[in-house]
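Written below as structure tokens is the structure these notes are about.
All protein chains of the complex are present and in place, except for one that has been dropped.
What follows is chain A.
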Amino acid sequence: MSVSVTFLRPFARVLVPFTLHRKRRVLYSTTLQRYTSSKIPAVSYPNKESTSPPEELELDRWKITMKSSVQEEGVSTVSSSKDEDTLAATRELIEMWRLLRREVPEHISEEELKTVMECVSKSSKRKYLKYLYIKEKMKKSKQIKKEMKIAAKEQVKKDQLPETTKEDKQQNFLFLRLWDRNMDIAMGWKGAQAMQFGQPLVFDMAYDDYMKPKELQNAVSQLLESEGWNRRNVDPFHIHFCSLKTGGAYYRELVKRYGEKWNKLLLTATEKSHVDLFPKDSIIYLTSDSPNVMTTFKHDKIYVVGSFVDKNMQPGTSLAKAKRLKLATECLPLDKYLQWDTGTKNLTLDQMIRILLCLKNTGSWEEALKFVPRRKHTGYLDISQHSQEFFNRVKSKTFNSFPRGSVDIHRKGNLNENI
């Protein structure tokens, strides 16, 4: 194979000058060829051997047009400083990657470009660019959907216009259409009641040092959503944001996201820790690393949820926190009720609050664990059989195993002190 190619090469070199001053002719023939696709193009080179098929001749022709466009595109920008030079180079690199259909954004702002350059490694660059690419794509598709909606609305209006003008008669209504506002006010009343008499639910905000900016943003999004779920519930919790440092990263992000509403929120945000606000023995710290499984929802306890998004694999952080303060810990009985499949047992904050709200109102684990994402488990375990088994085990050991487990939690602190 290679022999034939090296054989061809000298021809191409000879041909280059020959075809160059006939550039127009070549261009003409390509356009011609597009229209008369049934025929082999008319340009033929006389000094070609008859053994090779005629179409092999034009294999190199595209190179000429490609090379000839030097003057058109060879616009060089004068770069003033080295820093700007790298900035431009990065921009061009991204542009070239886009030509290769890599996952990079089409438009990139100066700030984002600087972030790209600050990324320490190649993979972090690639990751950030992919993030921008997906963001851009989502934005674009949203924009398109929005336009389509507007167009559809206009269409409907146009169609209905003649009809509405016809039947313009008075109708009798009981209410004005002010539903949203009424809803808001009603939720406000309920929230105020919860502030007075509701069961406290604590979000421990002392994790801002463990999180990167991205994780912190996710955590704040989840907090926002949790608060929304709580507000809409029949019997809301009285939410506490504990250990929230004024001026800290968490605080700034929350204020930024809530805007003016931050000061009107019906929840308690405090710099104090939950151990200062509540008696220690009524606090239960919820963490998936806990060895103790939650059996029932207790209405006289204060549950603490760590507002911590951990993408960085720091297992046992919240358990260590609870251990330090000698608090009781519990985890959800996920394995008892669900056939776990994939994913971590850490749930998001909004899933957590929905489960807790459901437990508070109904007390049924099956209902509450519906909020666990379906992708993480394959289905519910046969509870009746399980509880039967559990019951038998308890019976056979008389009152040995059950009370000891629960005593253990409270006695852990004492044990340590004795040593």
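In this text, a contact is a pair of C-beta atoms (placed from the backbone, for glycine too) under 8 Å apart; a residue touches a chain by one contact, two chains touch by 3 or more; residues count from 1.
As a working rule, contacts and distances are computed from a predicted model.
A chain of the complex is left out here; the name its UniProt entry carries, from "Light-independent protochlorophyllide reductase subunit N", "Trafficking protein particle complex subunit", "Mitochondrial ribonuclease P catalytic subunit" or "Origin of replication complex subunit 4", is "Mitochondrial ribonuclease P catalytic subunit".
Checked against the full complex, the candidates A:Thr317, A:Thr348 or A:Asn361 give a single residue touching the omitted chain, namely A:Thr317.
Among A:Lys125, A:Lys190, A:His274 or A:His377, the one in contact with the hidden chain is A:Lys125. Only one of A:Ala89, A:Ala152 or A:Val293 touches the absent chain when the whole complex is considered: A:Ala89.
Contact between chain A and the unshown chain involves residues 1-2, 4-5, 9, 26-27, 30-31, 33-34, 37-38, 40, 53, 55-56, 58-67, 69-70, 73-74, 76, 85-86, 89-90, 92-93, 96-97, 99-102, 122, 125, 291, 316-317, 319-321, 323-324, 416-417, 419.
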